[in-house]
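Working notes, structure below.
Coming up: chain A.
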Amino acid sequence: MLETSIFTEITLNHYLVLSAIMFSLGMAGVLLRRNLIVLLMSIELMLNAVNISFVAFSHYMGKIDGQVMVFFVMTIAAAEAAVGLALAVSIFKRFKEVNIRFFEHLKG
Partner candidate 1 sequence: MILSGLIFLPIVFAIVMAIWPQRNTTRHVALGFSILEFLLSLTLLQNFDPESAQLQMVEKTMWIERFGISYFLGIDGISLMLIMLTTFLVPIIILAAWNSIEDKRKGFFACLFVLQAAMLGSFLAMDAILFYVFWELSLVPMYFMIGIWGGARRVYATIKFFIYTMSGSVLMLLAIIFLMRLTPEVTGGSISASLIDFYKLQIPFVAGDFFTAQTLLFFAFALAFAIKVPLFPLHTWLPDAHVEAPTPGSVILAGVMLKMGTYCFVRWVIPLFPEATEHYAWIFIAVGVIGIIYGALVAMVQPDVKKLVAYSSVSHMGYIIIGLFVMNSYGVNGALYQMLNHGVSTGALFILIGMIYERTHSREISKYGGLAAALPLFTIAFIIVTLSSIAVPMTNGFVGEFLILLGSFQYSPWMAALSVTGVVLGATYMLWMVKRVFFGPAGEIVQHSLSHKEHALQDLSVREAVVLAPIIILIFWMGIFPNHFMDFSKTSVEHLIQNKMNYTLSWKGDGN
Partner candidate 2 sequence: MLNHELLIAILLLSPLLGFFINGIRFRSSNYLIAGAVATVAVGISFVSAVLLFLQLVDLSPENRRLAVSFFEWMAIDKLRVNAGFVVDQISGIMILIITGVGTLIHLFSVGYMHHDKGVTKYFAYLNLFIFNMLILVLGDSLLTMFVGWEGVGLCSYLLIGFWFSDSAKAAAGMKAFITNRIGDAAFILGMFILFFTFGTLNIHELNGLAPTLVESSWLGAVTLGTLMLFIGATGKSAQIPLYVWLPDAMAGPTPVSALIHAATMVTAGVYMIVRLNPIFIVAPNTMMVIAIIGAATAVLAATIGLTQYDIKKVLAYSTVSQLGYMFLAVGVGAFGAGMFHLMTHAFFKALMFLGSGSVIHGMHEEQDIRKMGGLKKYMPITHFTFLLGWLAIIGIPPFAGFFSKDEILWLAFSSPSGHWALWAAGALGAALTAFYMTRLMALTFWGKSRVDKKVHPHESGLTMTIPLMVLGLLSIVGGWIGIPHVIGEYLGHIPNYWEHWLEPVIKKLPTSDAIVSHQTSTEWALMGASVLIASISAITAYWMYVVRPGSSEKIKKAIRPVYEVVNNKYWVDEAYFSWIINPLIQTSKSLWYYIDVNFIDKMTFKVADMAMGGGSFLKVLQNGNMQQYAMYIGVGVVVVLSFVLMR
């Protein structure tokens, strides 16, 4: 019963596993990659992983709150991406460099 249901029926757990995998991939990107742009993309990935869980929860619990939350997250993600990319661009213009190791030299 159990074995079949995993493959036949799509439950909340499927979404959560997907979300966890996406989140982990994103986090690995944040922790391991050096390129600022990739870093920002990884952060997006993490945020979207969270969004998936939100939507999944919303659907399975029959409440709209989760979906509302997703809009917020998307807004924040957009703002963050805008600011982050703007910073990345201006830093690239100034130093011709997008490796975040390089930014350690900026600390006071």
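The working rule: contacts are C-beta pairs under 8 Å (C-beta built on N, C-alpha and C of every residue); 3 or more make two chains touch, one makes a residue touch a chain; residues count from 1.
How were these candidates chosen? In short, all candidates are chains of the complex that A comes from, given by their letters.
Quick caveat, the model's predicted, so the values are computed rather than measured.
Of the numbered options 1 or 2, all belong to the same complex as chain A, but only candidate 2 touches it.
The residues of chain A lying in touch with candidate 2 in their complex are 27, 30-32, 100, 103-104, 107.
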